[in-house]
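All protein chains but one are shown at their positions in the complex.
Chains here go by letter, A and B, matching the order in which they are written, and residues are numbered from 1 within each.
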């Protein structure tokens, strides 16, 4: 038996407590819906597949200050040396590395510049024929380039003529699916697509095309270089410990620095987004707790204010369950109004966020799920005080102050 | 009277310890969360050089063809071409100016004491130190002649001096940068700015450089740019000279303009310069644009405060509103329960204003306590931020203004929350409460 009408009238006559609760429920719903949505969005952004076994690969920087050797020749020697280290699967000079925040990109187009044609933003990486194996990426069509297709030089006289690209890039430039074997242009330099990689991330996750990557077999190293090494599973740390000494032994007029795993590099790159996500989670957790405590406290207070009334009701024949349901219904009514306002506020807040920040459109299911969760939470918060109220003895009614 | 109210407030706290504790807790949590995000926001957006931030201007030129876009809100490229930077540097317009790029070297001494390491460097014209208010602890900057001659000299920072020369006066000593030796001519003092406003290209909160060398060395020794290089059109840039002559943008340029008149004059000069360049065949476009942005405008334009931070601050204040509603409820409970006592006071002659004031003082005291505990919670929160993301090491801290803001925000919040309950309790008719039932 739900005493909806009298409860409603009673609420209307002493509105303040109800309004306070309303406001808290509405704001909480608005914040939690949007925060949960942003968190979910971040999680899916941060957990994108990289395409390579990041826990088995590490990278380090080399800065050569000695001028008595040619960089490209030295790096060939280094590569050979690295590949011999026990535990190493493969190693290669790589002009930049995925998800590091630092790299090169350009538009790859169907016709040579300056002709206008369809083009796609592409991150490119200079790496030799060991690149695919070093990164452990999957070649799904075509072939890798051969050793003689790789150009290692100190000038721009001869340029590479082939490239291996990711499937995403291929599909963007050739949506009909016949990209393999076609020629694309890097500026006015033609390159034939000879191979396709399943998935590989470029240097920037926060990019309009993070999955468009092209590997180019053109090595013209400067004094600054990066080396990428893939090891057997579990061997990475021990190889990382040896690599600086080994490189300096090969040639010591250089500085080896920033020896780091690709997974650690990715973590640093994503650290700010991860922080935001964590702070949002903390925020909504505390928010829900504070609101729950608020409901709990306010209900306790309401009950203590109405002790005489509760005793009287019991004297007049209310069962304990009737007292509990009274408070549950009262709270549910306030909650429903608060939720309606909260849902509207959530949608409005979502619109604001979308307009002023680069946040996607709020998915309504988050709002509804939050509303439901808040409703359940508020009922649970009321339950304990309501049970306490039910235990108020009917003999209170005959007590004088 | 105020002290008396404080005394009353303290006793009232002690009488209902649980409710008082809950209220202080609610405010402390609200303040803790808000101050955590607000402090980071504050440090990110703080003026890094308040004494002259409105005198230093970053110059941008619209050098692209008509119809090209950049990722900035006004499509202006963020840096200058080599030609433009050099031309503006040599021009007779504007006050002090600096043109610069970021680079790096392997650093080592002749001895084996220090293992070669990577040093972050900046190639800049000599006005840099004066413009950005750096002070020297040893030696000084290179002369105009040394700049013209691309002299192999270097100014190092205190940290590097400690590492290489044990903190002693290194002026005159030699240091190897890559394959050449350079003479140390000065040491600058610690330069602790949280935002690297003068070059935001590779991260707004990176550390400042350790080595400073004459800008002319770049061309003289073909030194590499470690910052961003961006091109908007297809150009052959195989040689170093190709790059210097191209339309690629990769240099930063700042000019000091102390008065609005100076600024206007410089703006006119820039426009005249662009028109002149256009006649030489550059800038295939109708409208010519050149912009000047001072330090704070430049930081805002570059989105130094990320969207995430702004969202977090906004949500934190909404959260504070929830805490406010919570406290309001508890205050209502507490004050109305005390209405009989108020009735007695009023019967004894207290005016409505005095009752109101007494309760506001109590509420303010609550806010003060909550603010203090809120600072503690915020420090815990900021510690968590620093550990989670070491890049925010100097950002996730509370400076003096934040430490003072915390109790101010707390007290204001509580007073706002307390206005209605205090008003309610002082306006009720004392007679009602002097009767029973």
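Following the convention adopted for this analysis, a residue touches a chain if its C-beta (ideal position, glycine included) is under 8 Å from a C-beta of that chain, and two chains touch if they have at least 3 such contacts.
Following the convention adopted for this analysis, contacts and distances are computed from a predicted model.
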Original post:
What does the UniProt entry say the missing chain is called, choosing from "Tetratricopeptide repeat protein", "ABC-type lipoprotein export system, ATPase component", "DMSO reductase anchor subunit (DmsC)" or "ABC transporter ATP-binding protein"?
Top reply: "ABC transporter ATP-binding protein"
Original post:
Out of A:319, A:356 or A:387, which is the one that touches the chain we can't see?
Top reply: A:319
Original post:
Hey, which of A:182, A:237, A:351 or A:393 is the one touching the hidden chain?
Top reply: A:393
**OP:** For chain A, enumerate the residues touching the unshown chain of the complex.
**Re:** 1, 3, 6, 9-11, 13-14, 308-309, 312-322, 393-395, 397-401
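Here is the rule we use: only the chains that are shown with their structure count from here on.
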Subject >> Contact footprint of chain A on chain B as seen in their complex >> reply: 22, 26, 29-30, 33, 36-37, 104-106, 108, 116-118, 176-179, 224, 233-234, 238, 306-308, 310-312, 315-316, 318-319, 321-323, 325-326, 328-330, 332-333, 336-337, 381, 385, 388-392, 420, 436-437
**OP:** Mind listing the chain A positions that touch chain B in their complex?
**Re:** 16-17, 20-21, 23-24, 27-28, 30-31, 34-35, 38, 61, 63-67, 113-114, 155-156, 187-188, 222-224, 253-255, 257, 271-276, 278-280, 282-283, 286-287, 290-291, 293-294, 297-298, 301, 305, 353, 357-359, 400-401
